[in-house]
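Just one protein chain is left out here, and the rest sit where they should.
For clarity, chains are labelled A, B and C in written order, and residue numbers in each chain start from 1.
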Amino acid sequence: MGLHEECGVFGVYDAKGGCAECTYYGLYALQHRGQEACGIAANNNREIIYHKDVGLVGDVFDVQRLREMNGTMAIGHVRYATTGAGRRMNAQPFVVNYVKQQLAVVHNGNLVNTEELRDYFEHRGAIFQTASDTEIIAYSIAASRLKYGSVEEAVNHSVKHLKGAFSIIVMSPRKLIAARDPWGFRPLCIGKKGDAWYFASESCALDGVEAEYVREVEPGEIVVVEDGHLRSIRDNCQGMSYMCIFEYIYFARPDSVINGQSVHIARRNAGRLLAQEHPVEADLVIGVPDSGLDAALGYAEESGIPYGEGFVKNRYVGRTFITPNQQSREAAVRIKLGALRCQVAGKRVVMIDDSIVRGTTSKAIVNLLRQAGATEVHVRISAPEFISPCYFGTDIPDKSLLISCKYSCDEVCRKIGADSLGFLSLERLHEIAPDAACGFCEGCFSERYPVDPPADYALKHAGCG
Amino acid sequence: MGLHEECGVFGVYDAKGGCAECTYYGLYALQHRGQEACGIAANNNREIIYHKDVGLVGDVFDVQRLREMNGTMAIGHVRYATTGAGRRMNAQPFVVNYVKQQLAVVHNGNLVNTEELRDYFEHRGAIFQTASDTEIIAYSIAASRLKYGSVEEAVNHSVKHLKGAFSIIVMSPRKLIAARDPWGFRPLCIGKKGDAWYFASESCALDGVEAEYVREVEPGEIVVVEDGHLRSIRDNCQGMSYMCIFEYIYFARPDSVINGQSVHIARRNAGRLLAQEHPVEADLVIGVPDSGLDAALGYAEESGIPYGEGFVKNRYVGRTFITPNQQSREAAVRIKLGALRCQVAGKRVVMIDDSIVRGTTSKAIVNLLRQAGATEVHVRISAPEFISPCYFGTDIPDKSLLISCKYSCDEVCRKIGADSLGFLSLERLHEIAPDAACGFCEGCFSERYPVDPPADYALKHAGCG
Amino acid sequence: MGLHEECGVFGVYDAKGGCAECTYYGLYALQHRGQEACGIAANNNREIIYHKDVGLVGDVFDVQRLREMNGTMAIGHVRYATTGAGRRMNAQPFVVNYVKQQLAVVHNGNLVNTEELRDYFEHRGAIFQTASDTEIIAYSIAASRLKYGSVEEAVNHSVKHLKGAFSIIVMSPRKLIAARDPWGFRPLCIGKKGDAWYFASESCALDGVEAEYVREVEPGEIVVVEDGHLRSIRDNCQGMSYMCIFEYIYFARPDSVINGQSVHIARRNAGRLLAQEHPVEADLVIGVPDSGLDAALGYAEESGIPYGEGFVKNRYVGRTFITPNQQSREAAVRIKLGALRCQVAGKRVVMIDDSIVRGTTSKAIVNLLRQAGATEVHVRISAPEFISPCYFGTDIPDKSLLISCKYSCDEVCRKIGADSLGFLSLERLHEIAPDAACGFCEGCFSERYPVDPPADYALKHAGCG
Partner (left out) sequence: MGLHEECGVFGVYDAKGGCAECTYYGLYALQHRGQEACGIAANNNREIIYHKDVGLVGDVFDVQRLREMNGTMAIGHVRYATTGAGRRMNAQPFVVNYVKQQLAVVHNGNLVNTEELRDYFEHRGAIFQTASDTEIIAYSIAASRLKYGSVEEAVNHSVKHLKGAFSIIVMSPRKLIAARDPWGFRPLCIGKKGDAWYFASESCALDGVEAEYVREVEPGEIVVVEDGHLRSIRDNCQGMSYMCIFEYIYFARPDSVINGQSVHIARRNAGRLLAQEHPVEADLVIGVPDSGLDAALGYAEESGIPYGEGFVKNRYVGRTFITPNQQSREAAVRIKLGALRCQVAGKRVVMIDDSIVRGTTSKAIVNLLRQAGATEVHVRISAPEFISPCYFGTDIPDKSLLISCKYSCDEVCRKIGADSLGFLSLERLHEIAPDAACGFCEGCFSERYPVDPPADYALKHAGCG
């Protein structure tokens, strides 16, 4: 509750056309990865036309717009919620003219050597119109294209200079190219239906367009679709694998399967592990909607304590919600969540959530349960404690804002007013995803990152993809 | 999935002011009862100022607007989604000048003698600017006020002529008045916090503003708040009680308590009853979100078959969703619901939903489960078969559109592609709400209505409240 | 500069259809009479459909909207700029259901017995949803219709009770009816093209739709178009004639002909008369755009002093213009008007304007000319001094705001910084319109009104038509 994934990408190559509409539905399925802005670029007879704006997919596009775009290739993007100026400028796809006509790029992730790259290009005469990593990636590809004979070679060469997280899809007049950083921070998968090929951040977008999941794009792999055929460049594959494990815990949609691991099952596993690590005597296990529900089912199964619904979430609380003036933080939470008094009154309750960032929301929710009559509230978190920020494409904030950086588990427990508090241990974290054919980045929990963060990382990074 | 409640009302009397803001939060909690339009009227030193428009509560109002309204009394309204012209005109509160200054009215329900009343007033020189029942109610009160010495007497007299469902709140320069039809079709409850009094369609709105639930407004009762004191007129109370039972099954929010019966528990009871009436051998019980989930828990508990999540609902599918052109109805459902393959694959599944109207959506959902690998799909509906429309404030449609009017249960089962299909029996329907201190209208299931519907009811009634 | 006409009306009866589109063009030509809101109601097979909103004609309507309306009759309205709440509610046409189906009304003017009428109807049970005279007129017609056998008889009877200015067009399922108050305050004329009939506030709207001017609707006359034929009811014609003379001076469009008198010629005549009454030695005659230009031409012709352009008006200063914070009133005028230095520098200038209300704008304009190098500035006003407000449909304000109520002509001259100042005399005012076959209301200049204003006229009259 409160953290944001930073973007989702989708791409389709279908000689039969209709690719803009297909991308529209793909983005709908990925909307949970970003609600600030979105865009689609379609390739019509080698000319790229695009539309992007601030807003949800359903608001930015209409039938007329999609029909005008059509296309035999298309890529799309959803972007997470930031505030302030330039929001429209930073929307993607990023479409440019360069030495070989047009290029469109979408990007999920965050680079850590942005400053160096920007500096490098500026010293060669570049001008930057946005604060986004994507503009740097486009420059990099354009510069490489001067030396290399094809756009995929240019992509292959240019990504060697990118440090950090990137799952990108590039569309040229004739080719659709997907690439993933060698660490594999952000997910990106391949789908197929008939002769058409698809790329998507999550498999739920493939389901949304009735495509079949084929496989993940490998860390470091570049996948090229040309003339309807798919081939790979594996120059940059280094055998590493550090996928963001928080995708399983919070970001991804439960019906997605990432690296062979069902997200839903992973969350349930997290609940089971929690029950093993932090058992408690109680009458009811409930989850904080929506992401805590799966883990609550797992905890209930493992512990034998009955599962129940503890809250009703208000589905209409949107971005324009006015925080009450004369009222407490609890009042705001009270609008968003209604406690099911009939369920919790007189009971010892285990409440599962996916994370504690600042602790204020958790405190309000615990209070809500007590007012509804819960006699005990035992909080269980389906992830370890956040002790360090994320530099690779999510907005897990600076240490100064993380309650677990400053306080022990017992102190946090007291601060949020719980009777007991338990986090999933870092040691057993990886057990939530036994089917995952990949390694993980757990930097926000361990402060150990596969790539060094920039020395002067100021957290003012407006330009994540 | 697909039916709509027709409106929610809220009112507050608080001498300390801030009533517009309070109503804003009350309406937020009632937003599930209507998403088309909303409005608030506030009483500032006996002058009524109001604002209403098409849109969600969070979009129509902002901080500035609420501050300008303030008030020591306020009433508000959310309206369900209709289409076409005059939508803005039909938004409520309905505010008029009449012989005794100003009057504001909000209304939930639907009258069945609209034509007679309209005719009556038109033959006395009335002009009607909208197609809403609320305008007729206002006329009726204004006309009565000429003969009676107070606004509450006028309300008391005028409602005697109204036939059908109405839960109204009336605000005069000095009084806040709530009234409910003698049959008690639509819910309306009373709340209290300190010296302040509240009226709301559902108790979840009282929770939203931290007010305490006091009791229901009785069928036929008129409740008057004047100078901070509450009193009742029970002239029209006839000892009848016919509350819409579908409020428990679908319309109301699970955390509301209506007539002493928790909505969540009622749904769970419906699931339990279904398990008794239509048992089946299966591996998993799932619910169609959101309203099928509670009943699924009940079915699982009663049957001993494990409960699980079977679907992920896309939270971003709004009113602007474009129905796919080149794709099937299933494709549209596929965007809205993602099946959890990891849960249902290889399993015999019991799927709980709250109703079948036309059958097309049910068919698409069953198909979704089969494609996700379910070996058997047993559909259970937590209500009896719809065989007749609703004339009292919901949009349960005409017989020609109700699949159960035309086909037997077996035929419907085949049409939706299920392995078995079971509805809750009409006989045991009332058992879902054992704690409810009221009787029920079950007209849509039984075709027996407590009030005769109009002979020529054309179902083109744009003017329900 | 700064005064506003209060509304324009248009109506068309054409059995061939396309009446909504025709009304759209008619309203375009009348847009100078009101820029706040507009609306069109069209009659399609005896059903009236309408659309109205805040905004200019070109913004409120688009092709799609007009096509949906079509119609074999239509009426339309443009409304002047007021501020604050309820603006949308007060837009016209006013469309109601009453005892004989539907009725649409548009109104230009202002009643002075609003309070009595409202009181009368409220004591018979009426409710009022707006503050507009038009609602009262509709009530009056509806009430009369109960006693009289046709809508035109109801109109005929009901207007007998209206005191003040009204030029109305009423559309019933089968008839189009125009009516004008017995004093003839506001203009209303009849046009024809083929079998089609037209009503319009000014003849320029007839030109706009290529219809021929037929004649004025007479004061007190009711004109009925039924089955393509036009007939008159002259019950209320009392041989009076008091048309607002300020229509000629300021409100009407110069290419309109009202009561046989060209507006352009009238303004030129005003200039000629001014030259006779207030001659001066000077080098150049200029007008304040737009309405002062015609009078300036007349002054130049009569005086023999050369005519020239003295100002460039900024055509893009709209309603959203931000008044400069740190700058003087002159700065605001400077954005709206650019002085032509090449014309006025070193010259003795006669500057013609149509009125002085508060005097602040005149002062700024005089200063502009001096800064541009004019050696003398002689101000001539093509109307007498405003000494009293208007109660009959314009916003000439209360005495407390009229500079000529408080100061002598010499004092005003000093206050606005002119070298001399001359107003057209009240005695010769009527000479501006020698061709006009009517008498005039000159109440704002003489304080003598043909109808007594209400005793307690509070100038808060939000509800003028």
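Miscellaneous remarks
One rule holds in what follows: a contact is a pair of C-beta atoms (placed from the backbone, for glycine too) under 8 Å apart; a residue touches a chain by one contact, two chains touch by 3 or more.
Everything numeric here is computed off the predicted structure, so don't read it as measured data.
Every shown chain that the unseen chain touches in the whole complex is listed here: A, C. From the set C:31, C:360 or C:375, the residue in touch with the chain omitted from the display is C:31, counting the whole complex.
Of the listed positions A:27, A:60, A:95 or A:374, the one in contact with the omitted chain in the full complex is A:95.
The omitted chain makes contact with chain C at the following residues, 18, 21, 24-25, 28-29, 31-32, 35, 56-59, 61-63, 66, 204, 207-208, 210, 253-255, 257, 262, 264-265, 290, 293-294, 297, 307-309, 311-312, 314-318, 320-322, 324-326, 331, 334-335, 338-343.
Contact residues of chain A toward the unshown chain are 49, 51, 85, 88, 94-99, 103, 118, 121-129, 135, 138-139, 142-143, 146.
Note that in this section only the chains that are shown with their structure count from here on.
Centroids of chain A and chain C (each the mean of its C-alpha atoms) stand 61 Å apart. Annotation: 49 Å between the Cα-based centres of chain B and chain C. Multi-chain contact residues, meaning those touching two or more other chains, do not occur anywhere in chain C.
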